[in-house]
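The complex is shown incomplete by one protein chain, all other protein chains being positioned as in the whole.
Moving on to subunit A:
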C-alpha cells in the first residue's frame, strides 16, 4: 500500500489481490505455438486451421518426436494448400471484379451514349443503337448516320428546315434520288469546310451504303472539334423575343451559308442575260431590303413599347420588365401548353447534357478502341491498296465546286502577300533615302523661313494619319457577334426614359447600346469612305473607256 503500484517487480512479487494466475514472465509460450507463427492477417483462418490442425494432431498417432514431425509436415501441406486456395480465390475475386468493371463500363457506355443522344436536338436525335452498330461498321447504320450528320450540320449552319430535310423522309431503296446525293454532298463539303482531314470519308460512296464507322469517327470529331452540343444547345434555346443580332466583325469572307451545293440557282441555259434584267433584279433586291429595314424599325419600336409598359413587373436588379414571350403569355394564357412543352424539352436536353459531361471520358475511351481497330485494319489493307489518293481535291470538286477555287485563292493571296512585303521593304528603304536627301536639301532653305512652323504642321498631319492607321490595325477590344438580348434600363428610377442596355447570353459581359451604336457608326463611316473610293475608281475607269469610244456621249446616271 505504501509502495508504488507502478513498479512491476513489486506487483509481481508483491502477491497482489488481483491474483493473476497467468504467468506474464513467459511470453515465449504464445510466440512459440505454431498458431502464432503465421502473420496476423491469417489469424482467422489459422483459427480454423488451428482447429483442423488440432484435430489432425489429435488424430495422428506415434511418438512425441514422430508426432512432431508429422505435425510439421502437415502444417506445411496445409500452408501450401491454404496459399493455393487463397491465390485462387484472389484470382476469382479479381476476375469477378474485372467482370463487374466490364459490366459497369458497358453500362456507363450505354448511359453515355444515351445521354449524348438525348442531349442532341429533337430533329437530329439518333438511337443509341446506331452508334453501336456503326462501331462494327454495319452498312445499315450508314444511311442513318448520313442523315444524322446532315441534320446536325444543317442546324449548325443555320439552314432552314424544309420538308425534304426530315429524317427518314427519303426512302432507303431510292439510291438515285437527287435529294439523297445532295444531302451527302452537303455533309462532305461541310466537313471539308471545317477542316476534317480523313480521306476515307470523302471516298465513301455517294449512295450512302457503307462506311458507318467512318461516319462515327466524323461524328465524334465534330463533337469535340466543333463543340457540337454546346452550339446546338445555344441555337435551340427557347426564344424570349427580345433578341437582336449584332455583328461588329470586320470579316467579309463568304461563309458556307451562301454556298451550299443544294441551293445552286438554276439559271437559264443561255449564256447571256440581258443586263436590264439584272438591273431589274438588283432593284427588287434594294426594295426588299428597304422593306426589311422598315419592318425592323417597327419591331424595335414595338419592343421598346413593350419594355416600357411592362417595366416594374419584376423585382430583379438587372431585368425589370417582361420579354416578348412573357407578355404574349400574359395576353394569351391558353398558349402556355406549347411554351411549357418547349421548356420541358429544353430542360431535358440540358439535363442530358450535364449527364453526358460526367460520362464523357467513357465515350472517348470507347472511341479510342474504335480508332485502334481501324488502325489495325488499315495496316492490313494498306498493303492491298497501292493507289495513294492524291486525287482528293478533284474528288471534292464534285461535291463542293468552290473548293479548289478557295485553295487557289488562298495560295494566290499568300504569294501576293509575300511579294507585297518585299516590295514594301524596298519602297520604304528607297523612300527613306530620297526623303533624307530632300530634307537635307530643304533644310538650309527652310532655316530661313520658319522651319519650325512647317515642321509642326507636318508633324500634326503625320500624327493624324498614324492615328487612323493604328485604329484600323488595332485589334478590337471585343467583337460582338450573334444574338444579344435587349434589356431596357432606366438610369434613375425617377426618369421616364432609360437607355437601352444589351445583356449577352453569357452572364459575363453586358454592353451598353450606346457603345454598340458608336462602334457600328464608326464602321459605317469607314465603309462609306471605302464606297466613295471605289466609286471614284469606277468613274475614272469609265471615263477612260468613254474616251476611247468615238462619237458617243456618255450621260452619267
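One rule holds in what follows: a contact is a pair of C-beta atoms (placed from the backbone, for glycine too) under 8 Å apart; a residue touches a chain by one contact, two chains touch by 3 or more; residues count from 1.
Everything that follows uses one rule, which is that contacts and distances are computed from a predicted model.
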Undisplayed chain, where the name is taken from the UniProt record, one of "Macrophage immunometabolism regulator", "TAFII28-like protein domain-containing protein", "Tubulin delta chain" or "Vacuolar protein sorting-associated protein 29": "Tubulin delta chain"
Full-complex contact with the absent chain, from A:73, A:297 or A:533: A:297
Selected from A:274, A:316, A:334 or A:550 as touching the chain missing from the view: A:274
Of A:286, A:357, A:426 or A:442, the one touching the omitted chain in the full complex: A:286
In subunit A, positions touching the absent partner: 274, 276-277, 279-284, 286-288, 290-291, 293-295, 297-298, 301-302, 555, 557
